[in-house]
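Every protein chain but one is kept in place in this view of the complex.
In this document, chain identifiers A, B, C, D and E correspond to the written order of the chains, with residue numbering beginning at 1 in each.
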Amino acid sequence: MPYVEFNLTKGATTEQKAQLVEGVTDLLVKILDKNPSSTQVVIKEIEPDSWGISGRSVKKLRAEGKTANISKG
Amino acid sequence: MPYVEFNLTKGATTEQKAQLVEGVTDLLVKILDKNPSSTQVVIKEIEPDSWGISGRSVKKLRAEGKTANISKG
Amino acid sequence: MPYVEFNLTKGATTEQKAQLVEGVTDLLVKILDKNPSSTQVVIKEIEPDSWGISGRSVKKLRAEGKTANISKG
Amino acid sequence: MPYVEFNLTKGATTEQKAQLVEGVTDLLVKILDKNPSSTQVVIKEIEPDSWGISGRSVKKLRAEGKTANISKG
Amino acid sequence: MPYVEFNLTKGATTEQKAQLVEGVTDLLVKILDKNPSSTQVVIKEIEPDSWGISGRSVKKLRAEGKTANISKG
Partner (left out) sequence: MPYVEFNLTKGATTEQKAQLVEGVTDLLVKILDKNPSSTQVVIKEIEPDSWGISGRSVKKLRAEGKTANISKG
């Protein structure tokens, strides 16, 4: 039954998303013996100006070159 | 007060979304006597390569013709 | 594939929750031809002091008898 | 650690979103002494035909001029 | 229409939660001219062993005294 939701800033490729789906499903099978056929994974991609950390948008943090320490990725 | 969130793969029409909103609001009124004016419904539509089931993306499952059994819709 | 999340204040019975699950699954089958076996529904129940509307908690609104108009249920 | 998710109908500007991020982070610092560097804020924008209130979509309510009372914004 | 969801580790008082509800509703009114009567706020409180950061649970980080820098609050 698990339902997993990833919230990420935009930019993952279709292949990377497929790897995330496969990887997290494997984790749920191995750690909790979940049934993969009822394990659902959703990836939500967010624009950098709609994600904030430390009170500032990721868009601004990236423009200032601060993403390496604070919010890489 | 209820807040209902639907997560669906893309493809519903405006009319189908209106039917979902009306239908689920009716359910909350009939089953739980909720006040429709404070019942909110949000529909989030997800790309097929951002939704996984059985460890694989819906995009791949559909390409393989497996959606009838595993993930129709 | 649909995943539906209900957020409600506490108080629904097991039977009422079962009716919600059945009702919203039926809606998704009828309106969007979704496969019930991959339709998941989760009901999250919230304490009245953790839900706010009009800038005030439902707990306070109920104590003041304002729930009939503003936030019944 | 806080994670805050805003769900809004579409239309906020980048500047307004930055104000929301800053404002809600300040609230968490002042009220709960949270660490801003681990406070994350995500803003999800929803199309008017994907948001319902009172059993009807915001798109319809706006077309009928009912948004002032029921669902302004 | 806005719906705001706070995810926090457990420990906020009823009064602190009321301040959060009031504060974030005020922000939405001031910044985006939203209608408070249709602004809903939900606070979800999470156990420290169910919240992870830096790949480790907040429960462990706190036991090691690392919460001041990494995940205060």
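Definition applied: a residue touches a chain if its C-beta (ideal position, glycine included) is under 8 Å from a C-beta of that chain, and two chains touch if they have at least 3 such contacts.
Worth saying up front: this structure is predicted, and the values here are computed from it rather than measured.
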Chains in view touching the one left out: A, C, D, E
Footprint left on chain E by the chain that the document does not show: 7, 44, 46, 49-57, 59-60, 70
Residues of chain A (touch criterion as defined above) contacting the omitted chain: 1-9, 12, 16, 19-20, 23-24, 27-28, 31-35, 38, 51, 53, 58, 70-73
Chain D residues that touch the omitted chain in the full complex: 1, 3, 38, 40, 42
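Note that only the chains that are shown with their structure count from here on.
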Interface with more contacting C-beta pairs, comparing C-E to D-E: D-E
Type of chain A:chain C copy interface by residue overlap (half), same or different: same
Identified repeat of the B-D interface (over half of residue pairs identical), from A-C, D-E or A-D: A-D
Chain centre separation in whole Å, for chain C relative to chain B (CA means): 15
Whole-Å gap separating chain B and chain E, where each centre is the average of the chain's CA atoms: 27
Contacts with two or more other chains, residues of chain E listed in rising order: 1, 3, 20, 38, 40, 42
Category of the chain touch graph - line, ring, star, complete, other: other
